[in-house]
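One protein chain is absent from this view; the other protein chains keep their places.
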Amino acid sequence: MVGGAEGSFIGPIHRMAIRLDDLADLVAGNFSRNARRNAASGAAMRLDPARVYGDWRRLIDAEADKIDFLVVCTTNETHFEIAKAALEAGLDVLCEKPLSLTVAEAETLERLARRKRRIIGIPFTYVGYPMIKLARDIVARGEIGKVDKVVMEYLQGSFRKADRRNSWKMDPRIAGPSCVVADIGVHAFTMIEYVTGLDVKSLLADLSSFASGGLDDDASVIMRLDGGARAMLATSKIATGEENGVRLRVYGAKGSIHWDQESPNYLTVKYPARPDSVFRRKAPYIGEWSPVSVASSRFPAGHHEGFVEALANIYDAFVSAVLTRRAEDLPSAREGVRSMKFVEACLASSKAGAIWTKI
Amino acid sequence: MVGGAEGSFIGPIHRMAIRLDDLADLVAGNFSRNARRNAASGAAMRLDPARVYGDWRRLIDAEADKIDFLVVCTTNETHFEIAKAALEAGLDVLCEKPLSLTVAEAETLERLARRKRRIIGIPFTYVGYPMIKLARDIVARGEIGKVDKVVMEYLQGSFRKADRRNSWKMDPRIAGPSCVVADIGVHAFTMIEYVTGLDVKSLLADLSSFASGGLDDDASVIMRLDGGARAMLATSKIATGEENGVRLRVYGAKGSIHWDQESPNYLTVKYPARPDSVFRRKAPYIGEWSPVSVASSRFPAGHHEGFVEALANIYDAFVSAVLTRRAEDLPSAREGVRSMKFVEACLASSKAGAIWTKI
Amino acid sequence: MVGGAEGSFIGPIHRMAIRLDDLADLVAGNFSRNARRNAASGAAMRLDPARVYGDWRRLIDAEADKIDFLVVCTTNETHFEIAKAALEAGLDVLCEKPLSLTVAEAETLERLARRKRRIIGIPFTYVGYPMIKLARDIVARGEIGKVDKVVMEYLQGSFRKADRRNSWKMDPRIAGPSCVVADIGVHAFTMIEYVTGLDVKSLLADLSSFASGGLDDDASVIMRLDGGARAMLATSKIATGEENGVRLRVYGAKGSIHWDQESPNYLTVKYPARPDSVFRRKAPYIGEWSPVSVASSRFPAGHHEGFVEALANIYDAFVSAVLTRRAEDLPSAREGVRSMKFVEACLASSKAGAIWTKI
Partner (left out) sequence: MVGGAEGSFIGPIHRMAIRLDDLADLVAGNFSRNARRNAASGAAMRLDPARVYGDWRRLIDAEADKIDFLVVCTTNETHFEIAKAALEAGLDVLCEKPLSLTVAEAETLERLARRKRRIIGIPFTYVGYPMIKLARDIVARGEIGKVDKVVMEYLQGSFRKADRRNSWKMDPRIAGPSCVVADIGVHAFTMIEYVTGLDVKSLLADLSSFASGGLDDDASVIMRLDGGARAMLATSKIATGEENGVRLRVYGAKGSIHWDQESPNYLTVKYPARPDSVFRRKAPYIGEWSPVSVASSRFPAGHHEGFVEALANIYDAFVSAVLTRRAEDLPSAREGVRSMKFVEACLASSKAGAIWTKI
């Protein structure tokens, strides 16, 4: 693992997710550029100090033949070069989003992975939720008919309080040219394409900076999907009082789908002329709709799962791809490239006054 | 009353709202162009048959000196001429939205009302909800700080089923140049300006027609408010499974407000560093925040109020204005003109490819 | 109307409910024992002063031949004698609950009504909710199978604050021998028998007095229903923070029903092996299950109804019974007697140490 020292937000979550299903062991790392923090993190994980490296390049050099894959949990600006080096060293890579700072970089990684026959996994964690997998399968089976409209939001209020942990996200040298869109907008975008099975073709975006001194911290996006459907996305870091408000609604000709990350074990389908159906995670009937939803559920219905299980599902798909050399239901380089195209289109559209922009 | 025959959607609701507080008696009407239906409606209301007119012009001629005000519940294309005739005859008018088919007409009515010193009331019913009045007062008192973002939706799925009652809304000769925006978008727009106390300055809109053969039945709108706030509006008639999904969220620098018409007796305020507050209609503490919210509540906390009480609140404000000759907290000609400007801006923006348009 | 002066809790609600559907006119009354308040109330309702009486006996004497029915909204201890006098004078009576202070009195009224062929209506308002009517019909159609378990609650916190309006409810001379059971427990009891279609056969009750100085303000009741089902009831006036928490769940062999008065326009049915179904008031499919639920709904699905509509439904059933001389779906003398038996059984059981008591 590169990055993700003890005390960071995402590192410990990754380690818990890895351990949950016991599919892999963390054996080596370069957790921080700060030597003391790096060593302390390795010690806390009871790693062999010799395998705790002060530099990610040395980690890759020394470990490429010993490890099965590399996990990248660093800040955005380093994703590309680390992932590139790892792929070149023959490693499969699970890399945090955004995969890179530009579309060009993401495409480079995609090509490199294809050429080296390596697996890229990206923790678009929300597509790891069993009920999102169910949603995708319900749509794919035609239950709600042709999709016409998506109303999506991913709202946080985190920039309203002094949250030192996140402050690098406001720094373009580290975060890259986009903040809210690249940080959480990409999750929303990926969910839309995942659940509807449709590509976004063009969009217009209105980005604002209310609290972050320059980088976008609020975005309004209107999208056109393949086949004519419309999608709206509200995403923000200044939505005061919101913690992690991920809510997806998909309206088709025959029904609609409703999911809220704050109540992640349920999925509602509404119909024009039938009672709403509330699906419960791993209930006996889920298998009829979505075997993968059942397979990605751990606990009996009613015993709630949350974020760590969703991330563990990404890891399961990734480890399975590493073992079988075939990615299945894994957010990968394609999603990395698509999401970077989304980021660049939002930036370009907004800069030009919110005009329609191809993606 | 003109329009609103028995069996129509809105007519009986108006009559219930009028009766609820017993502030006025319905004494005369021209309920339908269909003579038989007109007579039957009058009879069902036990009106003097002599005061049930076959034509609204005759109604105004005969009744202008006898009645205190006229209620207009007809289809959109007739609002302007009926309201105009009534004002010219010296009557106060409560007229269904949209007030007219164009901004010019609405402004004509506004000027006419001012010149004749007549009252115009418009049943933007949602601003009649006690919790929306509370929301406005909470914002006005600075509790959530400067408003930066509004996320608004008004979603219906009614065009997904054959609903004959609504079919005229798809006919531009009757409904006018806009369907979803003029029919329900104006409610949402009025709520935004009412609750935030800010004017919308410009907008861009992307209108679509999925199920109605031409007129807009789905709209995505991005707005800029006075002072820089952004608002997003999703409004639709093709949001399958939605019945009357009116949901308002206002994000300020210090807190946010959340209201959902499907749970209208509650209002949630969320803060960055305090527990969320759930306000309950007419609870003992509401008066500290909003005397008007208390005054517009009828039943004790916990005994739920809904749509008819909200409409009755509009009537109360209107009748009070009729009696005192001073409108207070009444959606009136100004709101009628503003909402028509909103409609025209949406149509113009969308036609030009969703470009920023002044309002 | 007897009782229900302006400023009382229930009187104005009754008048609104009466007006809502315009089925009856209030023409005479004795609203208060306080002469000034009585006169002022009559004036506020624009009644003929000659028909505003200082005494309910004079009202009955003078009006028995002129009015169609009498509404009794007085305090509990007077219900019996007023209702009795009205029935003897040949009047139909709508009388607030509890119908009387004892079973014997209630049975006297039941017999008297039968003998005089008069209608008694009792505003057990909750059975007036369209979704409770739907619940009853769903159960009656066997959709949830044989009922085995009911979990019912009616929780208020009103005795936690000084609420002068309710203080008479703590006075046994006015309220009678029971407070919470007679005041709101009877609503819950009536709902259980109404929705399940089963009679309660025996019960044990544990009554407490936490805040009211003697009369029961908290009750825990376990009941056995005809056929072996069990029901639990928690009802309280000291459930701090609860406003009017009426929640009903009925568990059958094949499914269960869930209703919450705080969200009265929805009813959920849960199944062991199918998604939960959420029924929405007056949605297109409700008629297949319960024509009476549709008939007792006024506004389109999504436009919320609440307490006043439920009470108006009781009035509609009552007026219809008055006109047709046949009560249908009207809580009447039978429910009055049953609910008084429930009250007496609770008091007797609790006094004896919570032993099983027949009802």
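Structural remarks
Should a chain be cited, it is by its letter among A, B and C, assigned in written order, with residues numbered from 1 in that chain.
One rule holds in what follows: contacts are C-beta pairs under 8 Å (C-beta built on N, C-alpha and C of every residue); 3 or more make two chains touch, one makes a residue touch a chain.
Quick caveat, the model's predicted, so the values are computed rather than measured.
Taking every chain of the complex into account, the absent chain touches A, B, C. Here one chain is not drawn; of C:238, C:330 or C:345, the residue touching it is C:238. For the chain missing from the display, the contacting residue among A:197, A:284 or A:353 is A:284, taking the whole complex into account. When the omitted chain is restored, the residue from A:30, A:74 or A:261 that touches it is A:261.
Mapped onto chain A, the interface with the missing chain covers residues 9, 12-13, 15-16, 19-22, 45, 156, 161, 242-245, 261-265, 280, 283-284, 298-309. Residues of chain C that touch the chain left out of view are 144-145, 148-149, 151, 153, 155, 157, 160-161, 204, 206, 208, 210, 218, 220, 222, 228, 230, 232, 234, 236, 238-242, 249, 251-256, 269-273, 276, 353-356. Those residues of chain B that touch the chain absent from the view are 268-269, 272-280, 283-285.
Quick note on the criterion: only the chains that are shown with their structure count from here on.
Across the structure, the highest number of inter-chain C-beta contacts is found for A-B.
The chain with its CA mean position farthest from that of chain C is A.
Taking each chain's centre as the mean of its C-alpha atoms, chain A lies 54 Å from chain C.
Centroids of chain B and chain C (each the mean of its C-alpha atoms) stand 35 Å apart.
Residues of chain C found to touch two or more other chains are 280, 283-284.
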